[in-house]
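Yeah, one chain of the complex is gone here, protein chain that is, but the others are all in their spots.
Showing chain A:
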């Protein structure tokens, strides 16, 4: 069906200093996808997976050029097609499912109009036929009220439903090939599993070929037949799912498969450093409690993971603890003292002992300050260090985060994503805190880089005896580093205890759903979970 031979893709880069030059994004990649098969493209950001995916439509984003090799669709090289030929091809033979369905839908049009649009503009079917097909697809994808679902506007349905509607849109014109570009990455795990199952069924039933692009090997293992592992635009390994998952040959693939294999032994009981007591909080001007009676306890020098999907109140809890959002009721005891609810009336020591690391290291550092200034400021501010003494301590901290020499005078823009997060860790560490709140600190990073950050955090905890309040939606991360776990759902803590207790059955319904939704890196996991759930619901 689709055959890509020795594909080479280039783009022109315009560095701020120097002349424009051509960079090779994808080099010598060959793959083939047969009818009814799914090829997973996997790699970290910048590996060229989306670029290859889009090349199957002969499309290059912003100045990206296909400079070598062949892209054969049904035996015809689509690189040679003119604009008219491409227009006929796109949306008819090849369709595309984007990562963020919320951004890809027109908010001012009903879903039905958008789902059948390509089928109509290509003259593939009449309106009545297209609508009937769309409704059938809605039903197949498990959308609620398939007959009337299309009458809604994009903002009236949830993110997971929108992603499925987009899949329906892609399948509606009966294409030969569908490109899925990270279709579940922006979704919560509990939603992701439904979307994954729907996509898999739909691919299977309609018999299209598909390219499935993702950075999550566990996800792709569930839906793909073959996997191509990419790195820096080059092929690392190409084989069937079973080969890649169970017997990876290349070191890089092995690292990907074994990621999150950190062995972390749960620590025993200890006096608590932070105790959140019956906190209820709401945002100003609203009457909705974002946090309801939240009570948690964090022993000194240990890690408490706060888990939950988006909207569960995890980040709000962090804002309450830091004093950015004074709670409506309840109190916070930190290091034996009751913290005053709002930020301005807290003492300098309270502020110093409670540090924070953010999800997006990019915007957590002032782009106009050097690494030395960023890490040095807390030293100057809290400990009055200046000049040579400050610089020496900054270098010590840089050594501690394994960055060594030569970084102290760099600006954040000159660091990689992982290095930026390390600098943020050093900035928090500089204050000699008792507690660091880590708000999704690894979510924006590639798996291997994230692994490095987690290991660093664990090492630092052992050295400095600092406690972490670790906010995340990623249960694999939780298993890797937590001593205690609090599961949050709609502003309430539904389960709290030591890691072993929380992760040992019997579970409450929500924790069970959450735990069973995390993709495991094994074949047939999706089917097992779904079969298990079907049995459970039949039993009820």
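Going forward, a residue touches a chain if its C-beta (ideal position, glycine included) is under 8 Å from a C-beta of that chain, and two chains touch if they have at least 3 such contacts; residues count from 1.
As a convention for this text, contacts and distances are computed from a predicted model.
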Considering only the chain that is not displayed, what protein name does its UniProt record carry among "ABC transporter permease", "ATP synthase subunit c", "histidine kinase" or "Polyamine aminopropyltransferase"?
"ABC transporter permease"
Determine which one of A:102, A:186 or A:351 touches the chain that has been left out.
A:351
For the chain not shown, which residue from A:278, A:366, A:459 or A:504 touches it across the whole complex?
A:366
Sole residue of A:34, A:324 or A:462 that reaches the chain not shown, by the stated touch rule:
A:324
Of A:53, A:183, A:412 or A:491, which residue touches the hidden chain?
A:412
Residues in chain A touching the chain absent from view:
16-17, 322-324, 343, 346, 348, 351-352, 354-356, 358, 360, 362-369, 377-378, 381, 411-413, 427, 431
